[in-house]
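Of the protein chains in this complex, one is absent; all others appear in place.
A and B are the chain letters, set down in written order, and residue numbers restart from 1 in every chain.
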Amino acid sequence: MTKIRKFFFALAIIPVVALMTLTGAIAQMYPSKPLTLIVTWPAGGSTDVIARLLAEPLGKELGQPVAVVNRKGGGGSLGTRAALDAPMDGYTILMTTSGNHILTPLKKDVGYRYDDFEPIGQLVAATLALAVQADSPWQNLDDMIQDVQANPGKYNFGAVPSTMPHLTLNGLISAAELDVVHIPMQGGAPGVKALLGGDIAMLPANLSSVASNLKAGKLRALAVFNATRDPAFADIATAEEQGYAVYGNPFVGLAVAKGVPEEVLDRLRAALSTVASDPEFQAKVATSGAAITYLPPDEFGAIWARDWGNFEPILKP
Amino acid sequence: MKIGFRELNGDSWVALGLIAANAMFLRDLALTESEGAYVSTTTLPIALSASLIVLGSVLLVWSLLRPAASRPSPPDKVEDFGKYSPVVRVSVVVALTIAYIAALPWFGYFLASGAYLGGLSLMYGNRKPLPILALMVGLPLVLMLFFEKYMIVLLPSARLFE
Partner (left out) sequence: MELLLSGLAQVLVLETMALIATGLIIGIIIGAIPGLNVPLAVAIALPITFGMTPIGGLAMLVGIYKGGTYGGSLSAVLINVPGTPAAAATAQDGIALTRAGKAGKALKMSLYASVIGGIVSDFALILFAIPVASFALSIGPPETFAIGIFALTLVGVLSQGNMLKGVIAGVLGLLLSTFGVDPLTGDFRLTLGVYNLSGGWSFIALVIGIFAIAEALVKVERPLQEQVMVGKVRLSDPEHRLTAEDWRRSLPVIARSAPIGVLIGSIPGLGAAVSAYLNYGITRNLSKTPERFGKGAIEGIAAAESGNNAVTSATFIPLLTLGVPGDVITAIMLGAFIVHGLIPGPALFEQNSSFIAAFFVMFVVATMLHLVIARLGMPLFVQATRISNKYLFPSIMVLGVTGVYVTTNSFFDVFTMLGFGLMGYIMLKLRFPVAPLLIGFILGPLIEIGLRQSVIMSRGSIDIFFSRPLAALFLALAAGSVIIVGLREWREFRRAAAARGTKTGEKP
């Protein structure tokens, strides 16, 4: 037995020594090891796809691989907190969205605020559309609003609770004084299925999640909640054109915890700006139904503050 | 058929545990402000928790009232469990695992896994140094190469040595 014990002791010592010498030798250049990109939503979602598309060119630009990590749960708060709790060395980047960055911390006490983070840059501002079935009698917002006002409480709409699409439609509902019933959905895809199956009459959704059904003529969009029309779907009028100044632009961008050194921030910001202007990357993202709307860190930070201010009175309990 | 109160057996303890845990859940649920149309946030959990308390009580009564003959007979004591009793062995493995998970972020994946595999090998009755060594180095190495180099999925790194 003592023999075995000695043997294990020796075994434990060797790698410790080896590892210590190894880590000491690594030069103090950022980045000197692989980076982690936290996605706060499950694999396969629209945010996740953009993250995985981004990981490769961003890694190439930084000279170190970027590992995408899905840390879902708690309305995105678990992943966001994980990014906050990680060492502030710039090796943990957060793929941040309106949901986990603005809406969840406003609605629930999750232990962080929007300004606990430093913006790296915005990648995407998604377009929201209001979709109905192709055989619906409604051709535009006015049709829908008149019908709904004539039949209060008759129609249902589907949306994931307290997400941008939900809150944006709520904006329209209060502007037009409508009585429609919210059926909570579990994601973009279940909402599309419920709309196709006739369980709901309308669906506010990311344009990307209804794009295929719009193109095939199975669904029709009554409006987009954008300042301007979406270039890929130029025939869909904005809500503003139809007389309702309702906007909703859920963002996707990169952020790190406050406290990361300035030179690291600069390196990350420069890398993201290079990747975002690369036409090949833009083309890849465009096929996913989103368009790169890169914004530099200061403007991205301003959007955080703006959205936080907009939604605070609505969501704060 | 003789029926009478017996000493608490495993089932009774599980039943008591169930009742206690669900009492705690119910207290937590009662303090949760709940919203939602028709069926609220806490309706279903409360119903499930309450039924577990009922089911737990049934199990408790059942385990106390059952005739002795129908109880599962205790495992054969003649069987050779090695030097230590099963409870001790299982507890040691659980303790080792807790130590392993706690050590991962500090000592890194490779070291912690190697040490853990060494300890487990002894617990599972392996006494051959060379095969143990091969397992201690081989398995973590293969997994690290697969995940970190090939798949770009990061495993815990050693915070202690940075």
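By definition in this document, a residue touches a chain if its C-beta (ideal position, glycine included) is under 8 Å from a C-beta of that chain, and two chains touch if they have at least 3 such contacts.
For clarity, every value in this text was computed on a predicted model and none was experimentally measured.
Enquirer: If the missing chain were put back, which residues of subunit A would it touch?
Expert: 38, 42-45, 48-49, 52-53, 55-56, 68-75, 77-78, 81-82, 107-108, 110-111, 153, 156, 161-162, 181-184, 186, 189-190, 192-194, 196-199, 208-213, 215-216, 218, 284, 287-289
Enquirer: State which residues belonging to subunit B touch the missing partner chain.
Expert: Listed in rising order, the touching residues are 1, 10-11, 14, 18, 22, 24-25, 28-29, 32-39, 41-42, 44-45, 48-49, 51-52, 55-56, 58-59, 62, 67, 69-70, 72, 79-82, 86, 89-90, 93-94, 97-98, 100-101, 104-105, 109, 113, 116-117, 120-121, 123-126, 131, 135, 139-140, 143, 147, 151-153, 155-156.
We take it that only the chains that are shown with their structure count from here on.
Enquirer: Can you compute the centre-to-centre distance for subunit A and subunit B, using the mean CA position of each chain? Integer Å is fine.
Expert: One centre to the other, that is 36 Å.
Enquirer: Would you tell me which residues of subunit A are touching subunit B in their complex?
Expert: My answer: residues 4, 7-8, 11-12, 15-16, 19-20, 23, 33-34, 36, 55, 65-67, 69, 87.
Enquirer: Under the stated contact criterion, what part of subunit B meets subunit A in this complex?
Expert: Touch residues, subunit B against subunit A: 108, 110-111, 114-115, 118, 122, 127, 129, 133, 136, 148, 152-154, 157-159, 161-162.
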